[in-house]
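Here the complex is missing one protein chain, while the rest keep their positions.
The first chain written gets the first letter, and so on, giving A and B; residue counts start at 1 in each chain.
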Amino acid sequence: MITSFLAKALGRNIVITVAILLALAALVPALNLLTAPDHPLHVPTYIVSLFGKYLTYALLALALDLVWGFCGILSLGHAAFFALGGYAMGMYLMRQIGARGSYGNPLLPDFMVFLNWKELPWFWQGFDMFWFAALMAVLVPGLLAFVFGWFAFRSRVNGVYLSIITQAMTFALLLAFFRNDMGFGGNNGLTDFKDILGFNIQSNGTRSALFAASAIALALSLVVTSGIVRSKYGKILVGVRDAESRTRFLGYRVEHMKLFAFVVSAMMAGVAGALYVPQVGIINPGEFEPANSIEVVIWTAVGGRGTLIGPIVGAILVNGGKSVFTAAFPEFWLFALGGLFVLVTLFLPRGIVGTARQFFERRKEYRKAKAVEEARAFAAAEPQAAE
Amino acid sequence: MSIKARATGALLAAILSTTAFHGAFAADDTIKVGILHSLSGTMAISETTLKDAMLMLIEEQNKKGGLLGKQLEAVVVDPASDWPLFAEKARELVSVNKVSAVFGCWTSVSRKSVLPVFEELNSILFYPVQYEGEESQRNVFYTGAAPNQQAIPAVDYLMENESVERWVLAGTDYVYPRTTNKILEAYLISKGVKPEDIMINYTPFGHSDWQTIVSDIKKFGSAGKKTAVVSTINGDANVPFYKELGNQGVKAEDIPVVAFSVGEEELAGLDTGPLVGHLAAWNYFQSVDNPANAEFIKTWKAFTKNDKRVTNDPMEAHYIGFNMWLKAVEKAGTTDTDAVLDAMIGVSVPNLSGGYSTMMPNHHITKPVLIGEIQADGQFETVWETPGLVVGDEWSDFLADSKDLIADWRAPMSCGNFNVATGKCGGKGS
């Protein structure tokens, strides 16, 4: 009964996806930890951490879909929120190293020691506590999105102008975090993590737990976004996307609508970043690269913009493809990836999920139409026969 | 029915099948060597050459009969100048392809990114590029120069031969220049240079507009004292930097620039006519005249089928590292990581500058230091070299926090950051 209620609130596809994600969250760690390495069903740790990473990417793409797919805000700076969340988590992990760093300094991370920092800068305070870091991973991106969105949406910065200034934002952050004077480890970023919440970050158990956490976070976010999208508010968002001025003339405060979606999306991206960092073991300014944000847009577009499930499929597919191609054709994989983007835009303009959905709908419509036609033909045949 | 599930399933299958595919080759008839250099993205410009060099070395070794009676097989992947991807690819090389050793990385951040992977999976990485030091890891062998094998001798040369009194330390704002400049600053001050005679300047990656900085250098150099520039500017930004120097008429005779990241490869993209006399400090130059090097250059040109291809210092580092690894594997009789790690220390192989390089217990190697001046043909001419070999010093003596640290990976100590003042191995947190 609960299922049927959820299905109504969320849509059947979402429920199925959430169920799959939750099943994966339970099954994959179990298969990794409980089966012997030579068991046919064993999932190697390599796959666990790889797919754990993909799931965080999927969460990032989902976050972008909320603003781009449903609200028409093409953010070319979403990786910035992801990276900020990552940095918050990275700072916690750095503080956890404690005196186990190269120089054995109990308070200062290694990079601060050899750049002669004498005390911990104020913005590093509190990050030794997990709850604080976790809070910051959500709050900092949210706050940045709020400030940025507040100004941008109030000034009615739109379309490509908005895209370009989000790009300027992530580029400025890239340069800022790149500076060693900022106190975030410069180009090397934060690395050499030892443990998280007391568990060794390299152990299979921790990896499996992180995988499960990523899957669950993705499932939860899917429920939340789906809830937003299907609510009355969601309908207005789509209205904003399709005809902003008209929605405004109808009396809605468009900028508030947009701001809310933007902030929620940035927070989701922050969570994704926070889950990403312990799984890859490093966070550095490279994550702010404008190219990374563009890639997120591409995952979303490949999977299908405005479908919620599409971005997840897109992120996993494109990144999986990248993983396979960079090993299988190290010299030519860019041709494959570039070709994929061109072909998808040309032949699957709604993305994979969008196109599939369209196909099913068309078939349904076709059947319906056919049934109607047959009925009509039948109806038309009757009087003829009577004549 | 979710498409996602299907897609994921298909992808999983694809990955597993490539795993199986590679696995089939992992049968014991070859020894696999991983090559982890970016073939696309910003670092491809430097790293692709190293991939080719490794392929050549492996091919040559196979012609000589391989290793332990087996053929060597190179596994090439492309980490695409994407630092987290380096970690993913390293893990793939070690745990999926089962390589015996990996040769790779260029930037410090890529090395930092893969370190935990090599530590966790207990495999071996050979890192061929000059770097900032302040690191010694059990699973990594550093065949490039530490700061004392490059920076300090270069500064000494300029002080003695050019009587330089005023210094511009210009670098890209990342860890290698920062650390090198800190070490140099401390060193120069210990030599009696006044702090106001040192100017430090940092620029972003790929900086291409050098007008202001070059004119600042000219300004700084017009204080009546002999001035030199120590450049730790990173690869790509060097071409516009040198073009601006040449055009603004900064001549080597007036303000020499000594660089630690400019080799034959970087100069290949430049008209070096206006740059004659600017310097670089390395452990190897293509112009070094000896039979081993001549042979190496010949093989390289034949392998790349390009008569204009140049050789450079990181290539030599791979040459040394690869030969050391071969020797250690032969000594150990196996490619098993622990045995090879033990066998590596003390291994001595010929380098290309006409001597021998030895792997020290701190996982750094001994090297000669050469100072060369840029010539009009894009090559360097050695104008000075250290009389003997210099041992790589991983923990600099000129930084307050690292001067008490040493690394020794031999049996009882087995520590990468042993503090001689406290008598404890710092990394173990005791």
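Here is the rule we use: a residue touches a chain if its C-beta (ideal position, glycine included) is under 8 Å from a C-beta of that chain, and two chains touch if they have at least 3 such contacts.
The rule is simple: contacts and distances are computed from a predicted model.
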Listed names "Group 1 truncated hemoglobin", "Amino acid/amide ABC transporter membrane protein 1 (HAAT family)", "Anion-transporting ArsA/GET3 family ATPase" or "Protein phosphatase 2C domain-containing protein", with the criterion being the UniProt name of the chain not displayed: "Amino acid/amide ABC transporter membrane protein 1 (HAAT family)"
Touch with the omitted chain, as defined above, among B:71, B:122 or B:161: B:161
Touching residue (missing chain; options B:30, B:48, B:334 or B:414): B:48
Residue among B:219, B:298 or B:410 that touches the chain left out of view: B:219
Absent-chain contact - pick from A:106, A:205 or A:339: A:339
Which residue of A:172, A:197 or A:372 touches the chain not shown here: A:172
Positions on subunit A where the hidden chain makes contact: 74, 148, 151-152, 155-158, 160-161, 163-165, 167-169, 171-172, 175-176, 178-179, 245, 290-291, 294, 297-298, 301, 331-332, 334-335, 337-342, 344-346, 349
Absent-chain interface as seen on subunit B, which is shown: 39-42, 44-45, 48-49, 161-162, 173, 201-204, 206-209, 211-213, 215-216, 218-219, 221-225, 236, 239-240, 243-244, 246-249, 252-254, 256, 265-266, 268-271, 274, 277, 279, 373, 375-376, 381, 383
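Operating definition for what follows: only the chains that are shown with their structure count from here on.
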Centre-to-centre distance between subunit B and subunit A (centres being mean Cα positions), rounded to whole Å: 36
Interfacial residue positions of subunit B with respect to subunit A in the complex: 1-5, 7-8, 11-12, 14-16, 18-19, 39-40, 76-80, 82-85, 87-89, 91-92, 95-96, 107-109, 112-113, 115-117, 119-120, 134-135, 173-175, 178-179, 182, 202, 204-205, 399-402, 405, 416-417, 419, 424, 426-429
Residues of subunit A touching subunit B in the complex: 13, 16-17, 20, 44-47, 49-50, 53, 98-105, 110-111, 113-116, 175, 178-180, 186-189, 191-193, 201-202, 280-282, 284, 286-287, 309, 312-313, 316-317, 320, 322-324, 326-328, 330-331, 333-334, 352-353, 356
